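Apart from one protein chain that is not included, each protein chain of the complex appears where it belongs.
Letters are used for the chains, namely A and B, taken in the order the chains are written, and counting of residues starts over at 1 for each.
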Amino acid sequence: MSDPAGRGERLDALIVGAGHNGLVAACYLARAGLRVQVLERNPFIGGAAVSRRLYQDFTYSNCSYVCSLLRPEIMRALELPRFGLQIIPYEGGCTFMQGGGHLALYDNHDALRREIARHSARDAEAYDRYARDVMRQCKFIKPLLMREPPDPTSFKPRDLTELLYLGQRFHRLGEERMYDTLRFWTMSAADFLDEYFESEIVKAHFAGSSIIGTALGPRSPGTAYVLLHHYMGDIDDTVGAWGFARGGMGAISQALGRSLEASGGTIRTDAPVAQLKVRGGRTTGVVLEGGEEIDAPVVLSNLDVKRTFLKIVEAKELPADFLERVRQFKIRGSSGKLNIALDGLPRFPAIPAGSPCTRGDMHVTDTLEMMERAYDDWKEGRWSRAPYIDMLIPSQIDPTMTPHGKHYMSVFVQYCPYQLAEGEWNAERRRGFGATVIETIANHSPNFKDLILHAEVRTPWDIENEVGLTEGNIFQGELTMDQLLFNRPVPGYAQYRAPVRGLYLCGSSTHPGGGVMGAPGANAARAVLRDLKRLH
Amino acid sequence: MASAAPHDVIVIGGGHNGLVCAALLARRGRSVLVLEAESAVGGAAATREFAPGFRVSACAHLVHLMPARLIEELSLERHGLEWAAQGLPTSALMPDAPPLPIESQSLGADRGAYEDYAAQMQRFARALGPVLEQVPPRLGTHEWSDIAGLMRLGWRIRRLGRSDMRELLRIGGMNVHDLLEEHFASSALKGALAFDAVLGTNFGPRSPGTVLTLLYRLAAQCSAGPRGLAQPRGGVGALSAALARAAAAAGAVIRTRAPVSEVIVEGDHAAGVVLESGERIAARCVVSNADPKTTFLRLLGPRHLDTGFVRRVTHLRARGLAAKLHLALDRAPAFAGAAARLLGGRLLVAPSLEYLERAFNHAKYGEYSSAPAFEVTVPSLNDPALAPSGQHVLSAVVQYVPYELKGGWEGKRERLTARCIDALERLSPGLGASVIGSELLTPADIEREFHISGGHWHHADLAFDQFFMVRPVPGATQHRTPLPGLYLCGAGCHPGGGVMGTAGRNAALEILKSTAA
Partner (left out) sequence: MSSSAPLPHFQQPLLKTPFHERARSLSQVERFVAWSGYTTVDVFTTVEQEYFAIRNASTLYDLTPMVKYRIGGPQALEYLNRLVTRDLRKLKPGRVAYCVWCNDAGHLLDDGTIFSLGEGEYRLCTAERQIDWLLDSAIGFEVEVSEITAQIAALALQGPTSCAVLKAAGLAGIEQLKPFEIGHFELSRRPLMVSRTGFTGDLGYELWMPPEAALENWDALMEAGRTRGLRAIGSQALNMARIEAGFLMPHVDFVSAEQTIRTGRDRSPLELGLGWLVDFTKGHFNGRRALLAEHLRGARRQLVGLDVEGNKPAHNALLYTDAKGRREIGFVTSATWSPTCKRNIALALLDAPHFSTGTTVWADIYLNRELKWERRMAAARVVDRPFFAPERRRATPPADF
């Protein structure tokens, strides 16, 4: 019998994986008085929310790179600001046009209206209607994020009550908005945007959020929801705002780690879990890759649903139809990432002097067609020849990330397949992918290439291998209609509890899905506490 | 004002739904006048001579969605409807391989999976079939009929049992590509099954929502009954003719060459129509078989509607993506290895999911594919009267062909026709040389020929956000419109198009309900 805490105490719960959701779950459990330990495979914590120094004194947000979705109630409950977390909002955003123009986004409503009016006076005002409708949807969905989705096939009082709650909330919208909501949840982002805007550049700019992390194009039904998924966060009550974590995204994980330790939890790094121990349909702990066994009556897996049930749980412990559904769960990788150390700030001639719009997210896709064609490439098993790019230079806002005068650029790339039609990823293909992205940026910045000191290129394959996300899917499972709410990750098992008693899922494979939100972790912890009758 | 006593109901458009609606209303004693713009009724359900001596169904070439009950209720067979063939098989055409019949005994390794899949889809289709025949409830009202409608829907899904219900709720929002990948190995089978999901839609197999469109088709077929894929003798136009006779026998008056230009509104109620000739005809209510855009924006006009509603109508997606190719052949086409039984049936050219998806890719950008997908029939094999003796007609739905082609359709129709013939030539060597006449109806042509805005045979895209309770647009569901006395009975209504007639039937029931004395 191991004694991990070294105090002769038995553990109440183990968390497999120190991603942000694992840490959030651990924090909530520790705060409820449970003895918890987090086991992390890597020598560092954070999973995909990490800050790493891979080149000199440059801090990279290697994977996830911006923050908005992290639920404010979690930040507050776990006292993350006290443990060093600071989030600073963007100051703008822009899309460069192929012909040399641009569309910028500004915080000030009048500046934004006049900016959009450069492209279409009508769109400048239609934007208000667009923002209103997105906000209406956010208002409807936000309270659902921190709740356990009900099982519509169940007759248990809890499920029925929860279904009734959903029905009542829906009903309260009134007839017209109920229809709008039904349509919104099932539409494509392109169709949705067509109902507001006439200008291609405006549509392309807003459509970006609808495809990030998905294996869908902007014309695929269901992408309007993904757009919302990226809007429903808020910073300091500004709904839809995005920001940087000071010190990179790892700062979130570090704050969570400190919060956990402050409430008595422990973290073991370099501790890869090989297998879940199960006796009589009930988990009793885990076995590490070295053979060491750690016992606990409750195990939470922050791994995605496939890793959890196809790697660390033995098939014989699971119902066959459940396993079948796990295999069918779609978790296709579609995004790549470049982290670039720059010798100085790149020039973007399209942007007028004095505009703060480069202090936010920058894009190069100026039509929906270009975005959709980028998706067509992915379907054919090749990286997009003219990719959608979400690039940021966080060091403009957070000078602690780089040596003075130098800059760090984070480039998120959509689409990049996990498996190439031409063969496995190798160094040459990775270079090719990186070169495509760098050329794409260089088309809009003449001195960009000369400034590059170091570039880290990450394909979905690399993300899977380092972070452990299956196929490098950033959401631990696609956000499609068939994989949301009570279907996420597996119908009948959407309430964080696995078929093995004592085993819970707490990662983004569960409701409400991915992004650095923390809600799955918090919800899973609540499910554990409810089962332990520690929650009233 | 017209002087004559007003009709109870005017039906604008003598398409099959308009005729069904008219027949049912007339049988319930209403005085009904059907106004058809063309010289013959039928709308897109027509048979046309596209080359001397060669006749073909202009749009849909098979009847498989019309409920058997409706055909009986209207005694269409007594009114002259005959079947040239019923229970036609479907097979997948492939280059370098004999056609694959989509029947479990031909599927080899996929046979077991297909049987399970087909049985499950059939269970879903049976559960959803009644949903198609039901007028969708409205949300947020306190009307008992709406609440009951919602409860019936919920109950129908619950009654599937836990495991099927879970599966239905899972796959309902999925794309057909992923669903088929979960079940099958054979690309030909997957391509053929996916084709039915995307036929007549604006989707590729990877578009979420295509399982819904597939279930829609299966559910409709399920209600259609055991006749299966059927070919009316004389083409689909013969069905329309039988419907017209049924309507006339019930007392409805049908006027052809009477294009309507305007709906008359009096005291915020539909009061009749004005013909293009200027003639005014009064009626107590007006039913439009025209598509929603035509009905609201052209015939009624935004001035009688609210801006928000007009906004919704203009946003209704109603651009067809299916073209119709008609070939006059001087001999019967041959497909290597195809049994005669299969040739008379439905032949699908969609050899894989990727093939279909690539064909769709082009359409997204206003292009047509160099390798389109086809649903081919050779109706003259079952009904020799359609072509001069010994000669044949090939009728093919071509997917995907955009309504608006980048650069315009001018001069491109011939190029696309040639391309289609080339594609078919690869499957049936020698076919090209046997072509002695041809016609290609692009969605733009279908719009012009059949007065369907956008040339969409469903009048409006079948997609989640234009389906059931929100079809065609919120505010015009349940066959009603914002204008009292104006009703919709066309394919733009739930449950949509195809030669089904349910929209016309449901419209008639709603009108009877709301005009009951």
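Simple rule for what comes next: a residue touches a chain if its C-beta (ideal position, glycine included) is under 8 Å from a C-beta of that chain, and two chains touch if they have at least 3 such contacts.
On a predicted model such as this, the values are computed, not experimentally measured, just so you know.
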Sole residue of B:253, B:297, B:421 or B:512 that reaches the chain not shown, by the stated touch rule: B:297
Absent-chain contact - pick from A:12, A:40, A:115 or A:317: A:115
Residue of A:104, A:313 or A:370 touching the missing chain in the full complex: A:104
Identified contact with the non-displayed chain, of B:141, B:163, B:277 or B:314: B:314
Chain not shown: contacting residue from A:14, A:141, A:357 or A:474: A:357
Those residues of subunit B which, in the complete complex, touch the missing chain: 265, 268, 297, 301-311, 314, 475, 482
Residues of subunit A (touch criterion as defined above) contacting the omitted chain: 92, 104, 106, 108-111, 113-115, 121-122, 125-126, 128-129, 132, 135-136, 139, 172-174, 176-177, 352, 354-357
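Following the convention adopted for this analysis, only the chains that are shown with their structure count from here on.
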Cα-centroid distance, subunit A relative to subunit B, in whole angstrom: 42
List of subunit B residues in touch with subunit A within their complex: 138-141, 158, 162-163, 165-167, 169-175, 178, 182, 203, 206-209, 311, 315, 317, 357, 361, 364-365, 463-465, 469-470, 474
Residue numbers on subunit A that touch subunit B, as the complex places them: 152-153, 171, 173-176, 178-180, 182-184, 186-187, 191, 194-195, 216, 219-222, 321, 328, 330, 369, 372-373, 376, 379, 480-482, 486-487, 491-492
